[in-house]
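One structure below.
Yeah, one chain of the complex is gone here, protein chain that is, but the others are all in their spots.
So that you can tell them apart, the chains are marked A, B and C in the order they are listed, and the count of residues begins at 1 in each.
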Amino acid sequence: MDFGISEDQILLEETLRSFLSDRVPIERVRELRHEDCPNDPEIWQSLAELGMTGILLPEQSGGSDLGLLDACIAAQSLGHAVTPTPFLGSAVMVPTALKNLDHPEIGTWLSGIASGELRFGVAITETFSVREGAGLTISGGKISGKAMMSWDICGADFILIASGQDRLAVVRSDAEGIGQTRLATTDETRCTSELTLENVECAATFENASESISRMLDAGRIALAADCLGACEAMIEQAVAYAKERKQFERVIGSFQAVKHMCAEMISELEPARALVWYAAHSFDAVPNETPLLACHALSHVSEIGREIASVSTQVHGGIGWTDEQNLHFWFKRIGVARGLLGGPQWLRERAATLQGLDKAS
Amino acid sequence: MDFGISEDQILLEETLRSFLSDRVPIERVRELRHEDCPNDPEIWQSLAELGMTGILLPEQSGGSDLGLLDACIAAQSLGHAVTPTPFLGSAVMVPTALKNLDHPEIGTWLSGIASGELRFGVAITETFSVREGAGLTISGGKISGKAMMSWDICGADFILIASGQDRLAVVRSDAEGIGQTRLATTDETRCTSELTLENVECAATFENASESISRMLDAGRIALAADCLGACEAMIEQAVAYAKERKQFERVIGSFQAVKHMCAEMISELEPARALVWYAAHSFDAVPNETPLLACHALSHVSEIGREIASVSTQVHGGIGWTDEQNLHFWFKRIGVARGLLGGPQWLRERAATLQGLDKAS
Amino acid sequence: MDLSYGQKYEEFRMEVRSFLEENKPLQSESPLSSGRRQRLVEWLSLQIEHGYWARTIPKKYGGYGAEPDLLETVIMDEEFNRAGIPRGMSSQGPSMLVPTLLEHGSEEQRLRWISPTMRGEITWCQGYSEPGSGSDLASLQTSAKEDGDDFLISGQKIWTSTADRSQMIFILVRTEPDAPKHSGISYILLPMDTPGIEVQPLRTMSGDLGENSFNQVFFTDVRVPQVNVVGKRGEGWRIANTTLKHERNSLNANSEGTMIKLMRLMERETCNGVSAMASPVFRDRLMQLQARSMAMKFHAMRMVTCSLRDEAPGVAGLVTKLRNCQLNFDISSLAIDVMGELGALYDHTPYERDLGYWQAHSFFSLGLIIGGGTAQIQKNIISERGLGMPREPKPAKA
Partner (left out) sequence: MDLSYGQKYEEFRMEVRSFLEENKPLQSESPLSSGRRQRLVEWLSLQIEHGYWARTIPKKYGGYGAEPDLLETVIMDEEFNRAGIPRGMSSQGPSMLVPTLLEHGSEEQRLRWISPTMRGEITWCQGYSEPGSGSDLASLQTSAKEDGDDFLISGQKIWTSTADRSQMIFILVRTEPDAPKHSGISYILLPMDTPGIEVQPLRTMSGDLGENSFNQVFFTDVRVPQVNVVGKRGEGWRIANTTLKHERNSLNANSEGTMIKLMRLMERETCNGVSAMASPVFRDRLMQLQARSMAMKFHAMRMVTCSLRDEAPGVAGLVTKLRNCQLNFDISSLAIDVMGELGALYDHTPYERDLGYWQAHSFFSLGLIIGGGTAQIQKNIISERGLGMPREPKPAKA
């Protein structure tokens, strides 16, 4: 019995965190927000060199064939550093969806992801939330319709699209008939867009892909929870560090019981949530029948404590925490946007109930 | 514009509080819990002499013809002193229900309440919550069935019963076919029972009484909120007083920021709730079309903050607050039991939404 | 309890209402647009003439000269809000400086500053907070050194709204460096175009650089005559507390309008074909907020009544800001939640709801929880002044 991360996983985390603090410090994140899209291709390439983009891919694709827990450790570090990157879509969700499907191109695509040559956008929001008349239909190898809140479309080579609960398609991002509009959110570290498709030629289509879609969503939810957990961790660290330095009333504010208890509340919420995310990620490979429920609980729980931690750690900073200059808001907003990205907590909880048949009660 | 209680109302409050602290101190409440029923007839008689039992009744019945706000000030004082009394049923709900109905006995009954000679039990739970197969039917002037969680049945002369949403009946408590079983709750200051009726002769029945029933429930909900508010107030007072006295770590615990902030949170919830209860009570006589919504909001809101205040003020006391000896639990439990008595907060909120037509959204 | 205003006041209400119908005021133009200043001055002057602005300020200082009457104020607020018409001035000159001058200023200062300030001819900003002095405002370090009949001011202020477009600043500076921290502070007026003043915009997390923006102001040997001190030298802390009291009241945003906006949003916003209002879980949260919002509304009426009756509101008077800020933050949180993945849209992007109001409101409410004394300071005040709990003991010297 060993519930925890291994030495290899600790090494992975240390390597990635040291790379990120070195190469993508917050100053670099600040610069990137002025680009049309924050997803810096150089970061992606470096993550590929570190083995991160192929973390879930088999060795024959050039991947390192690790599990979702490893991917989550990476996601947590990326959230901790608020790194702009299509990791969640390209390195977690797309590989999960495609690696068990059958198509002649898949090998090439997956190798391209592992080597960092290819990046994928994902358009899967409508599998759980249809708004603004969005929706997609595939007919005769062509796909048409609209997808809201697609991720990482800018600069992507391909886009993975879910049309309904059981059909997937891959299109080239430069295929004729594709239109995209950047949808700016408060989070300047994530690329989100509206995608319109008019009779777009699919590079591949997959029917009866419901299992792939739900595995993809589960993996995405757990990794997003990990990203958000990392961001929470960073906010608490900053709040505690600031409280130990900042003086008011001739004392460091961290010696005031009110401030201490705010920090104690935050960390006491964070630590058990870490175990929940770890177990959810572990289950994905070890006990997959438990995963759908755990994915809902992990993401909804982290979303809830995330809102509280984001708000309280900002409050610990006082007015300074509210300035752009202090940078704290990058984490605040990353956590805030994660809250809706793969289903809001309320939706996830109702799904958790449904998975247990509890909604059938009369 | 004058939003607040009047000098007469302040006088009423002072008179009642001074009577209660004098004649029904907590030591007397402790004694009464060992009785089969805590409703002491002497207290009722004294409340009648103070004009409390007839507070809502017209002068021709011997009442003082005051409004629900006055009754709520009384209820708040009774909650503040955790006084065991059938005030809520006999002096608020029964007069509200009966005074606009037509029956030759009503004058006698109301006069009896005002003078303190009569006490009523109420069996109205099934108008909002049917459990355990309860329910009542009236046929040919006889009533049969079961009512759960009826109040103040012990020692009552009559019982007011609602059978469904639009029919009321009054029965003599000693009529043949009536059975009652005391249902003990955690609150030892309130008398609750199960009532069974087998072909019981009604002293009066009223059809098409839906307006009377809903007015009665609104009045009851607002007065119960006031009772609970008074209990909350008393708990905060006790917590603050204890925190100013109790020393730990060579300081009074009230000088610790954590304890201060707990008290500040409690009082900051209490004060606006007071205004809500006042306005709800005021609306009952002045703007009755607003009352049903306000009654739901007042009781559900006070129930929510009440749970928090009861728990936090006990925590301020530390282990001592958890002892029987400290008496704090009488308030804790009065608040806890009020939470379900006329609809739990979740039920009341759904009703508030329904009253605004919000449940019709699709 | 009597919630009618009575005939006299209802007549006053009708007067205000017809005035507003007749006079089309300048609407929510950018404060920076050309020609606006002139229209603003005209509009404020017209209001003063009718007594709807500067109502209780004596005529000799350029006001209308009426007796103070809280109900009239409440009615004017209600009617301007109802008509959706801004009073025209939200700067800190009329709301904070003018009351201070009336209470502590010299006759000369009153005669010189009050009238043009109320008419909008002069915009003021407030120089209180410093990067090192937030909750502990009295620890401020901006210094004013005597130099003949002048002071030379050096230091830095932060959170200075409208500094970029103000002609004047009222500022707290340390004039007596050796006095105890609360007794060494003076309250000084000075022009923003004095040499040595530099204004830098301060970007906040909301990214907003519009009308609600903030600035940092840097002072390097800024010369100001000693006669510009308001009240006595060294008494600035006490004088500033008069204005801070005004600020605390002005931070009490009413949530009624926001609640209505939220309900419209929830009726309109659909996910998978079902409106947010049709979700029992969202509806339950909405009803919780509605009850809290109503409680705060009636609480405000109670506080107005206390003033009318000249009663001390006690602890009830101290809790408003704490609860309103949290309420507003929670209202925007529900709004953001019902919009799901679109709840984070911002910055005038397509599909953004209510012009990005909800995210902005959320940032702004969080700022209010922090600003004007953090929630922690509020709770200290509530427990100490309101409940009579002891102050924390002074720490022993290390």
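Just so we're on the same page, a contact is a pair of C-beta atoms (placed from the backbone, for glycine too) under 8 Å apart; a residue touches a chain by one contact, two chains touch by 3 or more.
All values reported here derive from a predicted model rather than from experimental measurement.
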Only these shown chains touch the missing one, namely A, B, C
Answer key for A:G4, A:P104 or A:G133 versus the chain not shown reads A:G4
The listed residue (B:S139, B:T181, B:N289 or B:S362) that touches the chain absent from the view is B:T181
Out of A:V240, A:I309 or A:I335, the sole contact with the unshown chain comes from A:V240
Considering the complete complex, of B:Q76, B:T125 or B:S163, the missing chain is touched by B:T125
Across the whole complex, the chain not displayed is touched by chain C residues 279-281, 284, 393-398
Listed in rising order, the chain A residues that touch the chain left out are 1-6, 69, 240, 243-244, 251-252, 254-257, 259-261, 263-265, 267-269, 271-276, 278-279, 282, 286, 294, 297-298, 300-301, 304, 346, 349-350, 352-353, 358-359, 361-362
Note that chain B touches the absent chain at residues 125, 129-132, 148-149, 181-187, 194, 247-251, 253, 256, 258-259, 307, 311, 314-315, 318-325, 328-329, 332-333, 336-337, 339-341, 343-347, 350
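Just so we're on the same page, only the chains that are shown with their structure count from here on.
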Distance in whole angstrom between the CA centres of chain A and chain B is 51
Distance in whole angstrom between the CA centres of chain B and chain C is 42
Residues of chain C that touch at least two other chains are 376, 379
Residues of chain A that touch two or more other chains sit at 256, 258
